[in-house]
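A protein chain is absent from this complex, but the other protein chains hold their places.
Let's look at chain A:
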Amino acid sequence: MAEAKVAPRPLSPHLQIYRWSWTMAMSVAHRITGLALYGGIVLFAIWLVALASGPSAFDTAQGFFGSPLGYLILFGYTWILMHHMLGGVRHLVWDFGYGMEAAQRINMARFTLIGSIALTLAIWVVAFLAF
């Protein structure tokens, strides 16, 4: 084997070349929401450990989550969680070989976004009314 030669073959352009499509956007969003949940779960761990530590630690944690910033984080976390859950169900449907047609793909991707927003709003409305 001599020196490596650059083959004159067509190369796949990088990500920013492509026109954004629903399926592409929701695929990227699925990975980003997964990463956000990965980091965000530590908030739940902190809340639980604060509860196990005693009343003063718990009141500090509960005070943070009850603040405007805490509510904003929890609201965002709810949407991220619902988006990742619906996106995951979409992937499970594909794993069974269904929903591969172009129209089905795009509709499922749209439903991931619309459904996650609707679920998030429903959860917060119900939570405010019930608890």
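Following the convention adopted for this analysis, a contact is a pair of C-beta atoms (placed from the backbone, for glycine too) under 8 Å apart; a residue touches a chain by one contact, two chains touch by 3 or more; residues count from 1.
What we mean here is this: contacts and distances are computed from a predicted model.
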Worksheet, complete the sentence: Record lookup, UniProt, unshown chain, options "SGNH/GDSL hydrolase family protein", "Amino acid ABC transporter ATP-binding protein", "NADH-quinone oxidoreductase subunit F" or "Succinate dehydrogenase hydrophobic membrane anchor subunit" -> protein name "Succinate dehydrogenase hydrophobic membrane anchor subunit"
Worksheet entry | Which of A:M24, A:L69 or A:L92 contacts the chain that the document leaves out | A:L92
Worksheet item: Of the residues in chain A, which ones touch the absent chain?
Response: 31, 34-35, 37-38, 41-42, 44-45, 48-49, 51-52, 55, 58-59, 62, 65-66, 78, 81, 85, 88-89, 91-92, 95, 97, 123, 126-127, 130-131
